[in-house]
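Below: the structure, in C-alpha cells.
For this view, one protein chain was removed and the others were kept in their places.
In this document, chain identifiers A and B correspond to the written order of the chains, with residue numbering beginning at 1 in each.
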Amino acid sequence: MSRNHVTTTVNGDEREFLCSPGQTLLDALRDELGMTGSKEGCGSGDCGACTVVLDGEMVCSCLVLASEAQGRRVETIEGIAEGSQLHPVQQKFLENAALQCGFCTPGFIVASKALLDKNPNPTETEVRYWLAGNLCRCTGYDKIVRAVMDAAAELRQERTAA
Amino acid sequence: MNAPEPKDAFKVVGTRPIRPDGVEKVTGKAIFGTDYKAANMLHGAIVRSPHPHARIKSIDTSKAEAVPGVKAVITGADFPSLEDIIVRMGESSGSTVDISTNIMAKDTAYYDGHAVAAIAAVTRQAALEAARLVEVDYEILPHVIEMCDAFAADATKIKAAINTVGLGEGEQGRPNASLKFTSAKGVAAAAMANAVHVVSGHYSLKPVHQGYIEPHAAVAAWKADGKLDVWCSSQGQFDVRGLTASVLHLEIGNVRVMPLEIGGGFGGKTTIYLEPVAALLSKKSGQPVRVAMTREEVFRATGPAPGGEIDVKLGADADGKLVSAEIEFQYSSGAFGGGDAWAGVMHSVNHYAIEDYKVTGWNVLCNMPKHAAYRAPGAPQINFAVESAMNDLADKIGIDPIELRLKSAVKPGDPSMMGSKFGEIGLIECLEAAKAHPHYSAPLGKNQARGFACGTWMNYGGPSTASVSLADDGSVLVTEGNPDIGGSRASMALMAAETLGVPYEKVNVTIADTSSIGYSMVTGGSRTTYATGIAVIEAAKAVINILRERAAKMWETDVANIEWIDGSAVCTDADNAGKSFTLAQIAAKAGATGGPIAFENGVNPLQHLPGYGAHICDVEVDKETGNVSVVRYTVVQDVGRAIHPAYVEGQMQGGAVQGIGWALNEAYIYNKDGRLDNAGFLDYRIPVASDMPMIDTVMVEKPNPGHPYGVKGVGEVPIVPPLAAVGTAVSRAVGKPMRSLPISPDKVYAALNGG
Partner (left out) sequence: MEADCLVRVIVMPPFDREFFGGTDRFEIAAKTLFGVVNQLNELGPGFADLADVRAAFAVDGEVQPDWSVPLGDAKEVVVMQKVAGG
C-alpha cells in the first residue's frame, strides 16, 4: 500500500510521518507519533475526545485525514502546558475536580482553551454550547463548566495585570 | 468497630485537595486502556455476526489467513471447553460458560454483533481486511428482541437449555424466562382490598448503555512458559484475572493483569470481553496482541442495562401511609441467564416500611448482548415505576409528595426486604432536607413543572487489600488494588494521612497489578471508599503500632509508654516524658530498629449501609416541538461522611445526569431484522453540556458506624431517583402520565396533541 509522507508542525515542533491515504490525523498522532493524549471515543466526530486545534481552528482529529496536516500547525493536549507550568484551564480542572475518569479531559481542555482564546468572557450558556460537541459521561458537566468559567476569570485577571 | 470520629476532629478528611493522578490526566500523559502498546505488538480485529440469531454451520478462514501480515486467526473452536462453574465476578456470580460464549460464539450467534472469529496481524488495516474475508455460513434462526415477544407464553425459545428457576408449586415458567423471583410479606392482596387509596400503572423502559467514553481495549502477551500478561483498563484487575483464568482454564497465579487508567465503567467494565481473545491470538502468533473495540462494537457487543415492563399497584390508608404493594415486572437480560430481577425486587419498596407486599421479578432472555451491570443495577427501572406511582398517590390524596413519603419512609431498626435490620440510614433526613431546600418551593415559570422522587441502593463492602509502607525520609506509600475511576486515590490518601497524622501531600498512592498485592474486589457497588478505605486505615493503624514499637526501642522503654499524637510518637514514661519523634525521624532509624516499616492488610467488611437520595427536577416543555429541557435539578443524598466532598458531589451530579439521559433520550433501537440501528453517539444520544443546568447538591452526613470515618457508598444511589423525578415533572407539564421511557419529543408532542 502506498504511504504518504507528511511534514507538519505539532505543538511548535516540525514532525514527519508516513500515513496511509485513509488514515486519520488522530491515528497518525497516536500511532505514528506516539502522542496518545488525544483520545478516540467514537471515531465519528460525536464525542470530542480527539479534539485538536488545526491552524487555529478546533477540529475533531478523527474527522481529519492525516495527509491534510501537511504544512499546517497542529496543537494537541500535549502542548497546552508550558513545560511543567499548567495552563489555567488545566489548573482549574484540577481545583474544581472537573474530571472523574479523565478520559474526556484532554478533549475538553483543548476545546475550552480554544474557546477562551476566542472569547475571554463567555457566559455559562456560551460555555455549554461551545462544549456541546464534547461528551463526558462521568461529571454531569457541572464542575467542567465551573472550571472553564474560573479559568476565564483568571486569564482575564492575568491579562489586566500584564 | 469503633464509632466514627466526630467530624470536627478531622484534619484532612473532608477537605478538597487536588487528586494525586490529576496532573497526568490534564496533560494527556495518563495511559488508558486504549493507549497501551507492547513491543512487537500485533493488532487484532473481530468478526461479528450480522444476524441476531443464527446457527454457525461452518467458518472458512483460509482467505483471511492468506492476507499478508496475518499471524493468527481464531474462532470459538480455539477456546477451551468449559465446565459450568460459578466464578467470582464482582459481587455477584456469573457462569463461565455464559461469559465465554458471550466473548466468542461457539455454535450459535445470539445477537447482532456477537463475535464469531478474530484475527491478529501486523497492522490494524491487515487485520480488518482479513476479518472481511472470513466466510461464515449461517443458518438464520427466528429472533426475539422486544419484551412483548420474548416473554410471551408461546414465544420462540432462543436457548433450549433455559428453564425458569425459582417457580413455586404448580407455577408455570415461560419459554425465555431464566428466573422468577418473589419477595413477599404478609398478605398483599387482602391488604390492598382494605386500602383506602389505590393507584396502579404500567411502566416501560428500553435497554440502555453505560456509555463510558473509553471503548474497551486489551493487550495480552502469552509467554513461552505458558504464563499470561494482560494490560487493560477495567473496574477490577483481580476479577479480570479470575475470569480470564476461568475462561482459558489457567491457574490464577499464571495470569498477571496490569491495570491501566480507566475511562469510565459504570458497571460495564466489571466483566471481560477482549482479554481471552487477545490471549489466544497471542498464544497462536507468539507475539503480544492488542484488541480494541470501535464505538460501534461497544454498542453492539457490550452492556446493556435491562429494559423492563413493570406493573405497580400501591395501596394507602386514609392518612396516606402505605399498606400494600403488588408489583410484577420483567427485565431483559440479553441472550444469557442471570440478570437484574433479584436486585429489582430488592430495591422496589425497600425504602418504605410496608406490612404487606408481594413483588415478583422475571429475567427474560432476548437476542441482545449479555446484560452488564450499570450503576445500581436493576434499581432505576423499578424505582421509576414505584416513585411515579407514589406521585400519583400524592395527587390522588391531595398531599405533598414528600409528606406522603415521610409517612412510610424506613428508619433505623426497621426490617429490610433483605431480612436484616436497617442500621443508621438517612432517608428521613434526606426527605426533610429536600423539603427545606429553596428549590422545592421556588415558583415555576410558564410551561414548567416539578417532579420529586427518592430512591435507594444497598451499597456493598467485601474483600480489599491495601498496604502502607514508609520510605526512610518519611514518605508514605499506599498500595491498593482498586482502579481509580473518580478520584479514589485522593480519598485513600486522605484517609491514610488522617490516620497517620501526616499532611496529604506526604502520601503517594499506587494501584498495583495482580501479582503485586493481595485481592481486591472490583471498583463497583459503591464499595471502594468504604471497604478499601478500611483496608488502608487499618494498615495505617498497624504501621502506627510498628512506629510506636520502634520509638519505644529508641527510648529504651515499653511500647505502652508511647502514644501516637498528630504524626509523632510521644513518650509518657517518667524519664522521657513529653519527648517526641516524628514519623520521619522514626522512619530514618528503621534499619537500626528492626528493618523496613510496612504493613499489608486484607479485610472483608460488610457493615456498609444503604444509601438514599431525594431528587427535585424542574422541566420546561416546548409545546410546539415536544422538546423537554431540564431547567433546575437538585440532588440530596445521605453520604455518610464525605472524605473528598468534591468527588462525592461529582458522583451525585454525574449519576443524576445519566439518569436524566435515561429518562429523556437513551434507548437501544433495533430494526425489524434484529439489527441495532443506533450503534453510535450520534443516534444514541447521551446528555451534552448544553442540555443540562448546574446540578445542585446537598450532602446529608449521617455517618456509618461501621467505618472509622463514617463512609457510606455514594456512587450508585444518584442514578436511581432521576427517572421518576424527570418523568413526573414532564407528566405534570403535559397533563398526562408519561410512563414509557425515554420520554422523547415525539411522545411529548403526541401527548400534548391528544395522542
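Rule of thumb we're sticking to: a contact is a pair of C-beta atoms (placed from the backbone, for glycine too) under 8 Å apart; a residue touches a chain by one contact, two chains touch by 3 or more.
Quantities reported herein were computed from a predicted structural model and do not represent experimental measurements.
Novice: Counting contacts across the entire complex, name the shown chains the missing chain touches.
Specialist: If we consider the entire complex, the absent chain touches B.
Novice: Looking beyond the chains shown, say which of B:228, B:245, B:373 or B:386 touches the absent one.
Specialist: B:373
Novice: If the hidden chain were put back, which of B:77, B:196 or B:418 would touch it?
Specialist: Reading the full complex, the residue touching the unseen chain is B:418.
Novice: If I consider the whole complex, including the chain that's not displayed, which of B:33, B:52 or B:166 touches that chain?
Specialist: Missing-chain contact among the listed residues: B:166.
Novice: Tell me which residue among B:524, B:626, B:640 or B:659 touches the hidden chain in the full complex.
Specialist: B:524
Novice: Go through subunit B and note every residue touching the omitted chain.
Specialist: Residues 86, 88, 90-93, 165-169, 179, 181-183, 210, 265-268, 270, 340, 342-343, 346, 373-378, 415, 418-421, 423, 458-461, 522, 524-527, 604-607, 715-716 of subunit B touch the chain that is not shown.
Going forward, only the chains that are shown with their structure count from here on.
Novice: Just the number, please: Cα centre separation of subunit A and subunit B in whole Å.
Specialist: 29
Novice: What does subunit B use to touch subunit A in their complex?
Specialist: For subunit B paired with subunit A, touching residues are 16, 18-19, 21-23, 25-32, 34-35, 125, 210-215, 261-266, 294-295, 485-487, 644, 646-647, 649-651, 653-658, 680-682, 686-692, 694-695.
Novice: If you look only at subunit A, which of its residues touch subunit B in the complex?
Specialist: 1, 20, 30, 35-44, 46-47, 49, 76-78, 80-81, 86, 90, 93-97, 99-106, 109, 124-125, 127-129, 131-146
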